[in-house]
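Presenting chain A:
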Amino acid sequence: MLTVEAITSAYGRINVLHEVWLEVKAGEIVALVGSNGAGKTTLLRTLSGVQPARSGRIVFEGEAIERLEPHQRVVRGISQSPEGRQVFGPLSVEDNLRLGAYRRQDAGMRARLDHVFALFPVLAEKRRIAAMSLSGGQQQMLAIGRALMAAPKLLLLDEPSLGLAPLLVDQILAAVRALQAEGITVLLVEQNASAALAIADRGYVLETGRVVMEGSGAALLNDPKVRTAYLGL
Partner candidate 1 sequence: MSLLEVRDMGISFGGLRAVDGVSFTVEAGQVFSIIGPNGAGKTTLFNLVTGIYRPSRGKVTLAGADMTGLAPHLLVRRGMARTFQNLQVFFRMSAVENVMVGCHLAERTSFLADLLGLPSVARQNKVTREHALALLGRVGLAHLADASAGALPYGALKRLEIARALAASPKVLLLDEPAAGCNAVETEAIDHLIADIAKAGVGVVLIEHDMKLVMKISDRVLVLAQGRPLAEGPPRVVRENPQVIAAYLGDHGAREADRAHG
Partner candidate 2 sequence: ADPIKIGSVVSATGPSAFLGDPEAKTLKLYVEELNKKGGLLGRPVELVLYDDGGDANKARTFATRLVEDDKVVAMVGGTSTGATMAMIPVFEEAGIPFVSLAGGIEIIEPVRAFVFKTPHTDKTACQKIFEDMKARGITKIGMISGTDGFGKSMRNQCLKVVGGYNITVLADETYGATDSDMTPQLNKIKNTAGVEAVLNPGFGQGPAIVTRNYAQLGLKLPLYQSHGVASKSFIELAGPAAEGVRLPAPAILVGDKLAAEDPQKAVVAGYKASYEKATGQSVSTFGGYGFDGIQLVTQAIDKAKSAEPKKIRDALEATKSYVGVTGVYSFSPTDHLGLGTDSFRMLEIRGGDWTLDAATR
């Protein structure tokens, strides 16, 4: 579904991604792990188009999209829940979610909204409240919910469990699984690597802007290097 071919990306003159190769097949959950500053966020930003690629190709469903504007990529079915939540602070929770469906104003929107509210009941409770007065974890839920509202084919999640209570981490991971069952493909960046790899079909390990390892979720979980470097075991 998505192939990333030799993507290079930079802030100013400093290259952060060095020819990253990566593939996500339709219906997969792919986990991306790596330490602080490895370039995980940068990679997701490059995929959603808010960060330009310096070179390389991104092919989504057979179409090269690396030159497309972010909104054009959203139309094609790529949606991202960004790092740092990035909610529309002064807008209400409900407006945030509706804007998530900005490019998908279809009959299914109502249902998706209900779905998000079912997943995160607290959002329903606070639907009229300005997003900036939510707690950190609540904002994280909102960011994930907003990404879901776009009914994406490919969902990019940047540290979805960040700041969430353990109970909710379970729920989020379960939800990701459920999404997979609905046919949504997920590319998941997580610091909680053990949990992420546990639900992932495949995973990649990123180190200073390069893919240094790939394999099935289980294989990586059991890889001794991964275990010491990322799982702390």
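Selection criteria: all candidates are chains of the complex that A comes from, given by their letters.
Here is the rule we use: contacts are C-beta pairs under 8 Å (C-beta built on N, C-alpha and C of every residue); 3 or more make two chains touch, one makes a residue touch a chain; residues count from 1.
Here the structure is a predicted model, which is why all the values come from computation and not from measurement.
S.K.: Which option touches chain A in the complex, given 1 or 2? Just the number is fine.
M.R.: Result: candidate 1 touches chain A.
S.K.: Spell out the residues on chain A that touch candidate 1 in their complex, using ranges where they run on.
M.R.: For this pair, the touching residues of chain A are 11, 33, 35-37, 41, 83-84, 122, 133-138, 140-141, 159, 162-171, 191-195, 228-233.
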